[in-house]
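Here is the structure we will look at.
The complex appears here minus one protein chain, its other protein chains still in place.
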Amino acid sequence: MNKNSTNIMALAPKSSNKRDTVCIFGTGDFGRALGHKLIQSGYPVVFGSRSTQTSSLIPKGAEVMSHAEAAQKAAIIFIAIQRQHYNFLTSLAEILHGKVLVDISNNSKINEYPESNAEYLAQLVPGAKVVKAFNTVSAWALQSGTLDASRQVFVCGDDMAAKQLVMDIVRILGLTPLDQGSLLAAREIENYPLQLFPMWKFPILLSLGLTTFFFFYCLALDVIYPYVYQKKDFSFFIAITIPNKICPILALILLGLVYLPGVLAAIIQLYRGTKYRRFPDWLDKWMLCRKQLGLVALAFASVHVLYTLVIPIRSYVRWRTSDRIISQIQNNRTEPLNTTNAWLSDSYLALGILGFFLFVLLGITSLPSVSNNVNWREFRFVQSKLGYLTLILCTAHTLVYGGKWFLVPSSYKWYLPPVYMFSLIIPCSVLVVKFVLIFPCLDKPLTRIRQGWERNPQYSEQSNYIINKSAV
Amino acid sequence: MNKNSTNIMALAPKSSNKRDTVCIFGTGDFGRALGHKLIQSGYPVVFGSRSTQTSSLIPKGAEVMSHAEAAQKAAIIFIAIQRQHYNFLTSLAEILHGKVLVDISNNSKINEYPESNAEYLAQLVPGAKVVKAFNTVSAWALQSGTLDASRQVFVCGDDMAAKQLVMDIVRILGLTPLDQGSLLAAREIENYPLQLFPMWKFPILLSLGLTTFFFFYCLALDVIYPYVYQKKDFSFFIAITIPNKICPILALILLGLVYLPGVLAAIIQLYRGTKYRRFPDWLDKWMLCRKQLGLVALAFASVHVLYTLVIPIRSYVRWRTSDRIISQIQNNRTEPLNTTNAWLSDSYLALGILGFFLFVLLGITSLPSVSNNVNWREFRFVQSKLGYLTLILCTAHTLVYGGKWFLVPSSYKWYLPPVYMFSLIIPCSVLVVKFVLIFPCLDKPLTRIRQGWERNPQYSEQSNYIINKSAV
Partner (left out) sequence: MNKNSTNIMALAPKSSNKRDTVCIFGTGDFGRALGHKLIQSGYPVVFGSRSTQTSSLIPKGAEVMSHAEAAQKAAIIFIAIQRQHYNFLTSLAEILHGKVLVDISNNSKINEYPESNAEYLAQLVPGAKVVKAFNTVSAWALQSGTLDASRQVFVCGDDMAAKQLVMDIVRILGLTPLDQGSLLAAREIENYPLQLFPMWKFPILLSLGLTTFFFFYCLALDVIYPYVYQKKDFSFFIAITIPNKICPILALILLGLVYLPGVLAAIIQLYRGTKYRRFPDWLDKWMLCRKQLGLVALAFASVHVLYTLVIPIRSYVRWRTSDRIISQIQNNRTEPLNTTNAWLSDSYLALGILGFFLFVLLGITSLPSVSNNVNWREFRFVQSKLGYLTLILCTAHTLVYGGKWFLVPSSYKWYLPPVYMFSLIIPCSVLVVKFVLIFPCLDKPLTRIRQGWERNPQYSEQSNYIINKSAV
C-alpha cells in the first residue's frame, strides 16, 4: 500500500513551507501591532506607506514600501487606515483588483456614517473582495498577548473564499473567527465595540427608576413620618434599613418580570391559535433580556442577604435589644416563648434561604461555560422548573414575612400600604396565571400549538416567517 | 517571486464564490429553521417535500421541489423527517447513492428502537454516506439565534469525508462540531438530548435518602423527645434547627465520599500490584461522579452557612438570649468570661469558615472555563492537596463543635448518639487510611505501580486493556 502518496496529497494545499505574504496599508498603532503578531506567526509582512523610510517602530523583519509596490507582493491587504483617508485607494484600483481587502476600521460613534466603513471601501474599490474583520481586537491586546477580553473576531464579507482566507489567519493568530454573513453585517460589527452592555440597559434603567420610587416611598414612611409625628430622628435608616427594604422588593419584582413575558406569550399563542405570527416588538425585546433581568434581580437579592445578615452587628439593633431587655426587667415582666412567632420567623427565614440558594444556582447555570455543557432539556429544566420554584419560594418568603401586618391598621401610615406589598403584585399574578395554564384544557392546545399545529391555518398565509436577527 | 500563483492554489478548494447547494427533506419546524439559518450563512437551499407548493412558511430564497429533484441538486441532504416515515427513502436509493445524508432526528424515549435512527437510515439507503448531527440543537435555538444552551453539535459517521463536510457546515453556522467517531456512536448521541443530568442522579438520590433518614432521626430526638418528656413544643425546629443539623452532616459525608474511592483504588492497586487491571464497575462509576458528589456537598455546606448566619435573627434565639439574661439578673448571678468556651467557640467557627472558603475555591476551579485554563499539575494540586485540606478542616470543625458533648451522658437521648457523630465516620476513616498511605513503605510502591510498574507481570497477560468510554 502506498501510504505516502495519499499523504502528499493531503498536504498539497499547504505544501510550501512558508505562509503567504501579507500586506498592511498604514503604519499606525494597530497596523504595527498586527504586523508584529503576523510575523510572530510566520507570515512575511510588507507595509504600504506614504513615506517608505523604515522607522524604528516598524516590527523587525517587515519591509516598508509604497502602497502600490506593497499591494503587488500580497494577495491579502489589511487596510489599517482611518476611513477619512480611504479615497486615495481609488487610484490603486487596478492593482487592488481581485485582492482581498480586510477592513479593520472602527468609528468613534454608533452609526456615524450612512454606510459601514467596509461597504464604503467596497464601493471605492469595486474589483476587490472586501472582508470586515479584526475591529473588535485592540492594538494593545495584540501587542501584549494578554487577551483577557474577547478572543472572538467577527468576520463578514460577500466573497466566501476571501472570508475563509481571513478566518484562517484569525485562527492562526490564536483568535476565534465568527462568520457573521455577508458585508451587510459590517454595520453591526462596526457598532459592536462601541456598545456598552446594550442588553443590560433596560434592566438597569428599570431598576434605577424603581429604586428611586421606592426610596422616596420608604423615606416618607420610615423617616419623615416618625419625625413629624413622634419627633424621632431615624435618618440613619437611609444607610441600611431602607436599602434592605428596597433590595428584596426589586429582586422579587424583577424575578416576576423574568417569568411574566413567558406567560404573556402563552396567552397570545393560545388566543391566536398559532405560533407562526410574530410577537409584538416589545414582547420580543422583553424576552431577549430575561437573562439580564434575572441577573440584576439576583444582584439585588445578594445585597439583601448581606444587609440582612449584618443586622445583629448594627449599633442601633444592639441598642434596641438591650433596651428591650432592660425595660422588661424594669417592668418585672417576662415573656414566655411565643411558638407562633418562632414558627413565622423561622419559616420566612428558611423560605428565603432556600429561595436564595436556588436563585444562586440559576445564576451559576447562566454562566456561559456552564450553560454550554448542558443539553436543551437540562437547560430548560433548570431555567423553567427551578426558576418557578425559586419564584414560589421567594414570594412565599415575602408573604410569610409580611403576613401578620396585612390586617393591622397601624402598618398603614398615611393610609399608604407597607412597601413590601408592592413587590407581591407581579409575582403573585404570574404564579396565578401560570397555575391556570397548567390545567390540561389549556396546556394541551398550547403544547400542540408549540409543536406547529394551527387552529386557523389561513392565518399563516398572511403572516411573515419569524425572523430574529442572529445574536451578536 | 510569483506570489499570486501560490495564493490561487491555496484558494483552489474553495475557488467558487458560492457555497454548495444544500438539500433539506421535510418542511417541518426544524427543517425550516435549519433552512433559514443555512440561507443566512450563504448556502443555496432546496427543500424536498411531498407537496411542492411554496408555503409562506418556507424561508425566503429557498426552493421547494419533489424529493427526487431536490436530491439531485445537492451533494448533502438533511433528513428532517421523523423516523417512522424513513421507509419512502428506499425508493430514492439510486438518486441518493453517494450522497451525504445527515440524520438529525431524535426519539422521544431513551433507547426507543433496537438500533439508532442513523443506523436504520444507513440500512435503508446502503449507498449513501450517513452522518448523525444537529440532533442536540433545537429549532427554536436556530431560529432565534439565542443559543444560550449548548453550541456543541455532536457529529458521527463512518465516512470521514462526509463527516468533515458536515462539520464544516456546523462551524460556518457558528456552532462547535465535536467528532464522536463512527456511526456506532449515533445511539449515544440520540440519547444525549433526552438525558436529564445523568451524572447527578446517584449523588442526588443518595443525598435524598440520607436527608430523609437524618430528618426523622433529628425529629425524634429534638422534637418528639422534649414533647414526650418535657411537654415542650419545639415543632418550629423543623424550619431551621433540624435542616441546619442535616446540611452540615450531609456536606461532610458527601465530601468524605468524594475522597473514599481514591483511597479504595489505592488499596486495590497496592493489593493487586498493578494498575492494568480494571477496577470493579461500582468503583469506576463512583470515581466518575466524584465531581458531582463534591458539588452537592458544597450545596449543602452553603445552605448550612446561610442557616448558621441567620441564627441571631431568629425570633426564638432572641427570646432565649433575653430569657437567659433576665434569669441571670433575677438570680443575681453574673458569669465571668469562660476562656475555654471562648476558645472552643471561636476555633470551631474559624475552622468552619476556612473549610468553607477552600470548599468554595474547589467549586470555582471545577467550573469548565476555569479548569480549562490550568495544567494537569495545577488541577491535581487543587483537587487533591486543597481537597484534603478542606476535608481536614471540615472534619476538625465538626470534632471541635461536638467535642465537649462526647462524654456527656445527657446528650445520648434514648441511648442514641447525637446526630453529628454519624457524619464523622466516613471522613475520619478516609483521613486515617490516607495518613497511612502517605508512609513511604506504602507510598513508594504505589507511585511505582502508577507509573506502570507491575509486581506480578503475568497478571497483565490475562487482563484486558482499560477502556473507558469517551466522555460525551
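Lettered A and B in written order, each chain numbered from 1.
Note that a contact is a pair of C-beta atoms (placed from the backbone, for glycine too) under 8 Å apart; a residue touches a chain by one contact, two chains touch by 3 or more.
The structure presented is a predicted model; accordingly, all values stated were derived computationally and were not measured.
From the options A:Gln195, A:Thr212 or A:Ser384, the residue with contact to the unseen chain in the full assembly is A:Gln195. When you scan B:Phe25, B:Tyr217, B:Phe236 or B:Phe356 for touch with the missing chain, the hit is B:Phe356.
Touch with the chain that is not drawn comes from one residue among B:Met65, B:Leu194 or B:Leu288, which is B:Leu288.
Within the set A:Asn87, A:Gln123, A:Thr212 or A:Ser235, the residue that contacts the chain not displayed is A:Ser235.
Of A:Met65, A:Ile172 or A:Leu361, it is A:Ile172 that touches the chain left out of the display. For chain B, the residues in touch with the chain missing from this view are 13-14, 16, 20-21, 73-75, 158-161, 164-165, 178-179, 181-182, 276, 288, 291, 305, 308-309, 311-312, 321, 324-325, 328-329, 334-335, 337-339, 341-347, 349-350, 353-354, 356-357, 360-361, 366-381, 451-452, 460-471.
Where chain A meets the missing chain, the touching residues are 3-4, 6-7, 9-19, 28-29, 32, 36, 40-42, 55-60, 136-138, 141, 143-152, 172, 174, 192-197, 233, 235-236, 239-241, 243, 299, 302-303, 306-307, 309-310, 312-316, 318-323, 325-326, 329, 367-370, 372.
In this section, only the chains that are shown with their structure count from here on.
With centres defined as mean CA coordinates, chain B is found 25 Å away from chain A.
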